[in-house]
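Every protein chain of the complex appears in place save one, which is left out.
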Amino acid sequence: MERENDRLPVRYEPRFIEEAVFLALREGPDARLFYRQRNALYEVSDPDERERAFQSFHQAWFPRLGLADQIEKAINEQPLLAPAVGLCLVICAPARREEGADLLVSPEEGLSPKERRTVRILLRPESLRDPLALLTFLRHELLHITDMLDPHFGYEPVLPVAEAGPPHDRLVRDRYRVLWDATIDGRMVRCGWAPESIRIQRLNDFGHTFPMFEEKTGQVFGRFFDQELHKHAELVAFAQDPRAAVRVSREAPHPGGRCPLCAFPTYSFKPEPESLPAEVIAQITRDFPQWHPADGLCLQCADLYMARIQTGTAHSGFPNAVDLPMPPAP
Amino acid sequence: MPYKDPDPNDPDVLVGVALPAHAEAIREMAYVFAEEFIRLGYDGKHLLGLFKNPFYAAAHGAYRALGEEAIESIIEECIDAWGGVRFVTREGGRETEP
Partner (left out) sequence: MSTVYNWHLGRKMKYPYQAAYPKRQFAFVFNINRCIACQTCTMACKSTWTFSKGQEHMWWANVETKPYGGYPQFWDMKILRLLDKANQGKQDWSGRVSDDPKRPYGQFDGKTIFEAERMLTPSSTRVLGYLPTDEEWNFPNIYEDNPVGPPGKRFQYHKTGVKLPEHKTWFFYLARICNHCTYPGCLAACPRKAIYKRPEDGIVLVDQKRCRGYRKCVEACPYKKVMYRGNTRISEKCVACYPRIEGKDPESGGQPMETRCMAACIGQMRLQGLVKMNGDGTWAEDRYNPLYYLVHVAKVALPLYPQFGTEPNGYYIPPRWVPREYLRQMFGPGVDEAIERYAYPDRELLAVLQLFRRSHLIIFRYEVKEGPKIYETTHRGRKLTVYNDTAIAYGQNGKEIFRTTVEEPIYVRPAKHANTI
């Protein structure tokens, strides 16, 4: 008797199978036989029956051409999948950038946790034509899924909401993705599933996403790429406050950091804040006594203070000027 | 959602790419619009309105690139050439204008 946890059942979208078989057979030696058999199905007059006949015909050819091999190999080498997931669906991706794997969890009641979970793999049929690249891609994607299932990793589907609002949410999400990819590709390299060269790619991504580490970038990156057993919470904490996590001192403002005046995250810090007019700096330090030009400020705050000074100057030039209340500090 | 950012590494995607053009291309384009529309029966006022309307991207692009004075002079020149004609079509005894 087959044990329940032996294999994860895989269901393929008929269109995916049909396209994959069509592409594989366009130039193959079996094309003639395939078309001879397939052409006969056009003669089935009932449309529903004809559709079923085409589907089962293509389904029979799909494994015969070895098209399922890499997908099933990648699934079966992940021990956490079969005991925890009810079904794996493989469907057509409309474009290369849509390819990937997701873990879907049904909200339906009365099902066991296993029954509620489905792994959905989106692939273009064309991708089956390069088995090696396909296997590498699937292994990477399925490691994400096994992390989600692994209690040690402690995955949470929703990232905590950033205090600084939606712009920061996106920043945290991007950082989280880069960190998680680094841990996965590190594991891939150690299993011999990915070439060593992938380290450079992930390091580049890391460097772009965390520019604040400068010469320490490689060292900090190694913590994720080279070490096993990461936790979701640790990645989130790092994504939210990378400086705290590695105890980097508060230095110059960094892209994606917060403006010390308005506290919004920004990529647009005012260049050379020390060259702001003296009365602007004086006004800011009146409102923010702790602030120093080296702490930086965003362009919007700089514009606001410049405008306030200019308005004040213009206003005082009017005859019979009365004191106007200044606009509130940001 | 299929509509994502274009892939900047794809040499076929021309988004974010400026193509070299002869300096006169925009002036020529403005002339073509002016001539075609005047032959269709537009008058100068309506035609200038079309150039000024940002909805007509190509015509408005020419308007901004060349300036109102240049567009007015193109329109005037084309009216001198083609504004004096009216094409009248008779079909089955009915008279229609384009």
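A few notes on this one:
As written, the chains take the letters A and B, and residue 1 is the first residue of each chain.
The definition used in the following text is that a contact is a pair of C-beta atoms (placed from the backbone, for glycine too) under 8 Å apart; a residue touches a chain by one contact, two chains touch by 3 or more.
What you are looking at is a predicted structure, and each value in this text was computed from that prediction instead of being measured.
Against the chain not shown here, subunit B presents residues 2-3, 5-6, 8-9, 12-22, 25-26, 28-29, 31-32, 36, 40, 54, 56-58, 61, 77-78, 80-82, 84-92, 96, 98. Where subunit A meets the omitted chain, the residues involved are 15, 22, 27, 35, 38-39, 42, 51, 54, 92, 94-96, 124, 126.
Definition applied: only the chains that are shown with their structure count from here on.
Centre-to-centre separation between subunit A and subunit B, using Cα means, comes to 44 Å.
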